[in-house]
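Only a single protein chain was left out; the remaining protein chains are all shown in position.
And then chain A:
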Amino acid sequence: MGLQIIKPDTNYNIIGLRKIAFVLSGILILIGLASLVIKGGPKYGIDFAGGIVVQAKFQESVDVSEIKDALAPLNLPGLAVQRFGDAEANEYLMRTSQGTIKAEDVRNQVKEALTQGLDGKAFEIQRLEMVGPKVGADLRSKALEALFYAVLLIAIYISGRFEQRWMTAGIMAAGLAAGIYVLQLLSMPMTYLIVAAMIITVGLCWYLKLNYALGAVVALIHDITITVGIFSLLDKDFDLTIVAALLTILGYSLNDTIIVFDRIRENLHAKTAKTLGDTINISINQTLSRTLLTSGTTLIVILALYFFGGGVIHDFAFALLIGVVVGTYSSIYVASPILLGFSGSKGAGSEGAPATANAS
């Protein structure tokens, strides 16, 4: 047999640590939320806020302030210029929020301003992106919608698949659709609508006792909130590729969660342990080496992408990096303990922690 990270007879008392885990998660989420509140929401990139991004490559090194001065006559609001990529590449990224400049003229005017302001230093515009404010708002609500539908469909799938309760899952979907419809009548902004939808989903899962779905959905919300929070904390731009990253994280984290749940279900059938808490603990331990291995190989490739993938993909890789770490953690320390917490009365006398403590 090859190497083994986790010894076969390992039995970490994961359920016993859940209170610490909850506190840790809570702190992380609160820090992220606080950052979001203080900064007045996520820092949207041009995809969502509208604006202009120009990436230019110069023949020789140019000072950032020189570029700023050259562009000053255009009166671009919120202009930010930064070096991009390797130091010797002489690449610069110019960003601005939507200005009065007409879309048709952006390229010409930027070109002209740079040519005149920099005494004819040779440069090439490598990339230019302009997103109008209306398109930005649309992309934003579409992205939120995507996140929402992903979570909803996943909740339905888990309830159906794990508890054979497709009917109940259907009822949940109908209840959610009705709730969203009513909220839409009140013409709520999309952001609140999504938050409300998440609350309704969690509420319905709880009320209909869809415990597996509840655990998975809470873990997903946990992962996304923490990733968004860290992005806000680090002042990183939020754009379409980050949403793609979030959805990937969602899929990945869920992957992990389901593999643990699968094992829990299997062990419940086989009556491996007396209490649900013990069953969960055993299941997590059994799948632990797989969880760590897969996360490890995934992290290897994401790190390759992060360090060598180039500037355009950098933030995307960073989001995946956080997501995979948080997603792995949440499938071990969040999803299953929640499953236990809400099925508490089912297992014989399992108030979770005490029972598990005895067993381990």
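We adopt the following convention: a residue touches a chain if its C-beta (ideal position, glycine included) is under 8 Å from a C-beta of that chain, and two chains touch if they have at least 3 such contacts; residues count from 1.
Convention: contacts and distances are computed from a predicted model.
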item: Which of "ABC transporter permease", "Spore germination protein", "4Fe-4S ferredoxin iron-sulfur binding domain protein" or "Protein translocase subunit SecD" matches, in UniProt, the chain that is not displayed; value: "Protein translocase subunit SecD"
item: Which of A:Val195, A:Leu305 or A:Val325 contacts the chain that the document leaves out; value: A:Leu305
item: Which residue of A:Val81, A:Val131 or A:Ile332 touches the chain not shown here; value: A:Val131
item: Contact set of chain A toward the excluded chain (per top definition); value: 1-3, 8, 55, 57, 103-104, 106-108, 124-132, 134-135, 138-139, 142-143, 145-146, 149-150, 153-154, 157-158, 161, 240-241, 243-244, 247-248, 250-252, 254-255, 258-259, 262-263, 266, 286-287, 289-290, 293-294, 296-305, 307-310, 312-313, 316-317, 320
